[in-house]
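Note that one protein chain of the assembly has been removed; the remaining protein chains are unaltered in position.
For reference, chains read A and B in written order, and residue numbers begin at 1 within each chain.
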Amino acid sequence: MSKIPDDLQFTRSHEWVRRLPDGALEIGITDHAQGELGDLVFVEVPHSGRGVKAGEACAVVESVKAASDVYAPVSGTVIAGNAELAAKPELLNQDPYGSGWLMRIEPAAGVAPAVLMSAAEYSAYVAETAH
Amino acid sequence: MPFIPHTPEDVAGMLATLGAASIDELFDEIPAGLKGARLAGVPPALSEMEVARLLAERAAQDGRPLCFLGAGAYEHHIPAPVWAIASRGEFYSAYTPYQAEASQGTLQLIYEYQSMMCGLTGMEVSNASLYDGASALAEACLMAVRANRGSNSRRVLMPRTVNPTYVQVARSIAANQNIAFEIVDFDRALGRTPVESLRAYGGEDFAALVVQQPNFFGNLEEVHELTDWAHQNNVLLIGVVNPISLALLSAPGQWGGRGADIVCGEGQPLGVPLASGGPYFGFMTTRMQYVRQMPGRIVGRTVDIEGRPGFTLTLQAREQHIRRSKATSNICTNQGLAVTAATVHLSLLGAQGLERVAQACLQRAHDLVDALCRVPGVKPAFGPPGFHEAVLTLDRPVAPVLAALAARGILGGLDLTERYPELGQALLVCATETKTDADIRAYAEALAAVQGEGLRAARGAA
Partner (left out) sequence: MAELGLREPVIFELSRPGRHAGTQFPPRVAGTAQVPAHLRRAAPPLLPAVSELQVVRHFTRLSQMNFSIDTHFYPLGSCTMKYNPKVCHTLASLPEFLGRHPLAPESQGQGFMACMYELQEMLKDITGMQGVSLTPMAGAQGEYAGVAMIRAYHRAHGDLARSEIIVPQAAHGTNPATATMCGCSVREIPCDANGDVDLDALRAAAGPQTAGIMLTNPSTLGVFERRIEEVARIVHDAGGLLYYDGANLNAILGKVRPGDMGFDVIHMNLHKTFSTPHGGGGPGSGAVGVGARLLPFLPIPLVGREGGRYRWLTEKDAPQSIGRLSGFAGNAGVNLRAYIYMRLLGREGMIRVAEYAALNANYLMKRLQAAGFEAAYPGRRASHEFIITLKRENRDHDVTAMDVAKRLLDYGFHAPTTYFPLLVPECLLIEPTETEAKEDLDRFCEAMSAIRHEMAHDPGKLSAAPHTMPVRRLDDVRAAKQLDLAWKPAA
């Protein structure tokens, strides 16, 4: 059973979103996603200052058996990418909700907030899509 | 039954196990209306003896003319061990090394190949090969567009001194991804691409500049100046090079201040026979920072569960069988057998041997041009040959001259009239280390005879 923290929100493409006190969003991929991918060998995060649109692929996580895009849940500007993942992609496997965070985005002003799932909704979603 | 070992007893036993009355029953899921291909267009089977006779007759029809043709495919001596080894069943009939533990031979060979191509081109990483030089250039252009972070451009600067067939192929492959080529003209007197003609593009946005060295005319480009211009303008430099020439010419990794970004070219000169155009192989090398953008297979060294070193395909997540529609390319294969030959070839020659071959090529080309230009009506188009090819101009149409030479058993070169009309009646000639003094004399005498006949015929008609 993968871990699904209650205090986070989730997307259908298996990203998690944490609202930071200053209004920025911290984003990563879920425990379920890292388990499916296997040991990560390479992670590419966007550079800070990059503008992104909601649904745009802006990071890549790569294991031996798969490479997946990670999508921005909202439009906005990237204010940080986790530089530690370049040398230690395994952080994402070990601590996907903590030190394995991928990026932080400042949502664009006036844009509708992202439609995200709660932990319970995500849990049900994972169960239903599992084969 | 050719290659089918089944006896009637085998078939009966197998059908009994299946509970089927006949082999036909095994096709009962196919709608009846679809069956009944009769293959009327396929002739009856031949024995090996009959096929050997047929092919020998066809080969004899084609003969073995004396070859002074280059233009992207080059005749070199291929040492006997090269194909003795490449033809071994363990290399010839092995598949792609997906089960690494059962394919250490192929994998180690490819690792050694990758290492040699890095050394030859002065770059940090090589793939396991692409189909040929032309498609390698197409892939290099696609890669440069992906990899150039400083530019969103989908335009590539393409000099006219790049092999025109390569440009055609690059167009066919890259056009569907909206890549456009900006054609850059060459200096008419020097036969190369002056950096001055690039300055006109200084303000514009390009993903890459392609430089072929030696260029299609056999001349040397000013690769350092061109590479520096590219880097000053946020343009990636793609070098298209001849692997034998790299024994004498500056390695692309050393071009300009920073070196080329992507290097590609035709590997055929390394132990692969002319064979009417294929199979050849394309090589591609690049900097480590671009390795994830590079198409094709890559072999890496690792360890097994006991800490023993071994080799395996790696970075496969970029490839089609995993990334599917997001793959860097749809490429599935490399040119394994050709790469095997090239690796053995380079091992036999070593740096010293490669230099001897290259030096012989350079000198023979000089000797050829000298000998042919002593024939009245024949002149060099540019300066002396940069490596093993040169452009000559004739005082009359090239095609009939080549036809007359062919009738005498000599392939005189490539007619450039259509592709480069501004050069006039121009001919691209080539001489590799395989050409002797006697060969060169034979060509010069034949050409003199053909020119003389032409003159007599013209006078006779007057």
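Following the convention adopted for this analysis, a residue touches a chain if its C-beta (ideal position, glycine included) is under 8 Å from a C-beta of that chain, and two chains touch if they have at least 3 such contacts.
What you are looking at is a predicted structure, and each value in this text was computed from that prediction instead of being measured.
> Can you work out which residue in B:V195, B:C373, B:L411 or B:A442 touches the chain that's missing from view?
Only one listed residue reaches the unshown chain, and that is B:L411.
> Hey, which of B:D10, B:E196 or B:E422 is the one touching the hidden chain?
Selected residue, touching the omitted chain: B:D10.
> Of B:L190, B:V291 or B:C373, which one is in contact with the hidden chain?
Considering the complete complex, B:V291 is the one touching the chain left out.
> Taking the full complex into account, find the residue in B:V184, B:L220, B:V398 or B:V450 that is in contact with the omitted chain.
B:L220
> On chain A, what residues meet the omitted chain?
38-39, 41-42, 62-64, 89, 131
Everything that follows uses one rule, which is that only the chains that are shown with their structure count from here on.
> Cα centroid separation between chain A and chain B, in whole Å?
44
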